[in-house]
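All protein chains but one are shown in place.
Note that the chains take the letters A and B in the order they are written out, and that residue 1 is the start of every chain.
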Amino acid sequence: MITNVVGKRIQRIGIQQKVTGKTKFAADLDIPGALTLRVYRSPVAHGIVRKIDTKKAEAIEGVVRIFTAKDIPGKNLYGIINRDQTVLADSKVRFIGDPIALIAAENEKSAEQALKALEIEIEELPAVFDPLEALKPDAPRIHEKGNLLFTRKIKRGDVEKGFSASDIILEETYETNMLEHAYIEPESGIAYREKEGRITILVTTQNPHADQAQLAAILGIGPENVRVIQTETGGGFGGKLDMSVQPFLALAAYYLDRPVRMTYSREESFQATAKRHPLKIRMKTGATREGKLMAVNAEIIADTGAYGSYGIAVATRAAVHATGPYEVPNVAIESKAVYTNNNWSGAMRGFGVPQIAVAHESQMDKLADSLGLDPISIRMANAFKVGSVTPTGQTLRASVGIRETLKKIRPYYEKFSREIQETQHPLPQGVKLGVGVASMWYGIGNTGHPNPSSAQVEIDETGKITLLTGAADIGQGSDTVLLQIAAEVLGVGTEEILLVRADTGLTTDAGATSASRQTYISGRAVYEAATKAKEALLKKAAEIFNAPSSLIVCDGGYFYPQYREYQKIPFGEVAKRAVQADGVIRGEGTFNPETSSLDPETGQGIPYTTYAFATQVSLVRVDSVTGQVSVIRAASAHDVGKAVNPSNVEGQIFSGVAMGIGMGLFEQFFPNKTKSFDTYLIPTALDVPEVTPIIVEDPEPTGPFGAKGVGEPALIPTAPAILNAIHQATGRWVNRLPADLETIRGLVPPEEK
Amino acid sequence: MEEAELGNEIVEISMQVNGVSVVLRTPANRTLLSILREDLRLTGAKEGCGIGECGACTVLMNGKAVNACMVLAPKADGARITTIEGLGDEARLHPLQEAFVKHGAVQCGFCTPGMILSAKALLDENPNPTRLEIREGISGNLCRCTGYQQIVDAIEEVAARKQGEES
Partner (left out) sequence: MSYPAFRYTAPRTTREVVETLRIAKEKGIRANVLAGGTDLMPQLREGTTTPEVVVDISRIPVLKRIERMGNEIRIGAMVTHAELVTSELVREYAGVLSEAAKMVGSPQIRNLGTLGGNVVNASPAADTIPALVILEAKLVLKGPEGERILSVTDFFTAPYQTVIEADELLTDIVVPLPPPSGRAVFLKLARRKAVAIARMNLACMLYYDRQKETFEWVRLCVGSSTPRPVRMTEAEKALIGKPFSTEVLQEAGRAAAEQMVQLSGLRSSTAYKKPVVGDLVMRAVRMAVEKG
């Protein structure tokens, strides 16, 4: 398909404001007279709040009001999947940082004094910090229903038979690290009550419509009485899917006749928001002598911490993706999400898939190593193709680009391997080089749940085009991509379309910016909306030209009958006549990819319509003396269906490699110890190598112009590729993240250094 | 006499901010960042951590990149400060801003103002940096979105262009 706008490196919308510092994030908004909000948080990991005395705090000059659980007018229970989290503790606190009281004050100083003056008594309960301990019958009970939040099972074929038919069986355990999203913009928002009574919240979020619904329930009012406007959002990576400052802002604005504002400090952002689930994985893999996978059996335990958040989705995704992008006839997976008194874990770029990929990709290399196969060949021998059946029994119908990504990576694998052999200078003692490969698959959208999106394209009598979408651009670039899709359909440039986005007062629900779904799902909704608007114009143009609308061309901002371009009429002219005749043109688009719920016992079903695929290769340098590992080069090939904006896709690939290096080598969040960026280290520009991005386009028939998604896939293969490269360098496997100084130092015995 | 030597809680600060003289009286216990953001409404410098680790608050003080959160406000008395607002506007972008746009070196944009100012400080000191030197020059500016590569591309292009103009 020839496209004019889609597939082009269109400048990101709003980038001029971003480079000049004009872009206003929530904390930059000027709102005169706003009160400052601060939260008193539990200093203990598990306890019962016995007493809250606010008198002394209220007496402090500048303190306007102090709220506790009893002030919540609606339901003091929320959560994006299962509702188990209190806005302000009504009796129990479940982690260090659980909110107990909310202070509204004239200024920061008064609020801080009030925090110190609050008299709160908590009866401490025994706490549990390890999910295996938490599953024991005598463990402290964190939630009434018990500490097991959820179990996902996937059963296909007969694993015992599969193992009997295997020539080689490998059983290993893996552990992944608790991670912080570490977007650079801390949570922030403002709120006020409009004259008509509606509560309006401007906030950094990935999920404006879900925020609206949850806030309405908390306030006990209809969703029409809550308006959530997404402010420019400084990164999310899943961490801004759950609510942060929203309930506090809404509650204060509900009661007070003053605007309110709240910005988390970095320390509060670290303490109070979701983390990446650490996973404990036992994985048993059977294969034939030729390297053909016969069976995979896995047990997965995810520490969801104090609250569910996206724990159910993470446990499910880890299970669904546990085999990797390979045909495995016999599969038995059991994946559990378990409560502990740690910081709560939620969504983070990949929902459990980056963690499980560490296991399945290590298993693949271990098999290859045992069988004397090269890492690309063993993957190629098992990789999905059109017609393959996944562990949930889904037959893949189209857009299965995994093999192409392997083909594209092979030359880099060989090049990096040659570079090691040809390294001229003797390396310092103990320094070794290695190359590692890893692949991944990733289902686009929510797992086995409907996840519709909607959008509108409006055209007025002046020809002005407006695209309305509820999709939150959090920096990844959905605004630009959605405009490109609409512009392509309408035959105009992106600059000719006005964008209205992520405002529950003006736009309809596009679903969350998560699960790499906005390009695919909201993109398709936009495609539908623009197509409908175009059809109305084509109809009018057909009348004007007195020709069938199927023969009218809409291109370059003009309409004309086929082969008669000289008769062209400007887009605006046709729009004007159409609107005069029929009123404002409004194209409604919706899309809800086909899924079916997974069977609770066997996990069989259609979790997603389409999947993204990728393969990455890394060249690493391992200093076995100091334990330092650096990634020297990487190449990453991603099947994105269609790159609507190649620059954006490449940006995601670079970003994913960077985040994966942190995950693989040094990032680790220690509950109640990790406070800020001084101890939570994310990669700097020096920690990230030059990356070669490779775009593979195996079009997805249901996607807009064939597009799928890349946001999370970009990250997933990075850490396992590094681990596999460390093995090649040292002959030793690392089964536990991060592969930090101590791990690597301990890995290689002194005589081999 | 003795009391006077222990100083005052309120101080007067005069500085040049983006070429404009600014005089203000303020409690001494504030940061340059809070003066810029709250008093002068120059919100291009961001607070990402408040402890000098992330670089989102980077501004130029007497031509050198500094974390504005690490500068006690009275320390800026007499200083020349350049924030992102002083570099260029949409009508006339600074070459670095232009290159960031061209290379798609921006995603969420929260780190961008600080990143551009670090890049400017680097090129002012070393007009012809290698890619590694560019990475060193921006190593105090954390970015979680871009993976840095397009940022390095953008800075490299400006350096190359400057080099071209000079030779």
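Odds and ends about this structure:
As a working rule, a residue touches a chain if its C-beta (ideal position, glycine included) is under 8 Å from a C-beta of that chain, and two chains touch if they have at least 3 such contacts.
In this text the structure is predicted, and so the values were computed from the model without any measurement.
Interchain touches from the omitted chain, evaluated on the whole complex, reach A, B. Checked against the full complex, the candidates A:D303, A:D687 or A:E700 give a single residue touching the omitted chain, namely A:D687.
Screening B:R41, B:K64 or B:R161 for touch with the missing chain picks out B:K64. Annotation for subunit A: contacts to the undisplayed chain at residues 108-109, 112, 265, 428-430, 625-628, 630, 666, 678, 681, 683-687, 740-742, 745-746, 750, 753. Think of the hidden chain as still there; on subunit B it touches residues 2, 5-9, 11, 27-31, 50-53, 55, 58, 61, 64-67, 69-72, 74-75, 77, 118, 121-122, 136-137, 139-141.
As a convention for this text, only the chains that are shown with their structure count from here on.
One inter-chain figure worth recording: subunit A and subunit B are separated by 30 Å, centre to centre, where each centre is the mean of the chain's CA atoms. Residues 37, 41-51, 53-54, 56, 83-85, 87-90, 93, 97, 100-101, 103-104, 106-113, 116, 131, 134-136, 138-152 of subunit B are the ones touching subunit A in the complex.
Looking at the complex, you find that subunit A touches subunit B at residues 9, 11-12, 14-25, 27-28, 30, 181-186, 232-235, 237, 265-266, 474-477, 647-648, 650-651, 653-659, 676-678, 682, 684-686, 688, 690-691.
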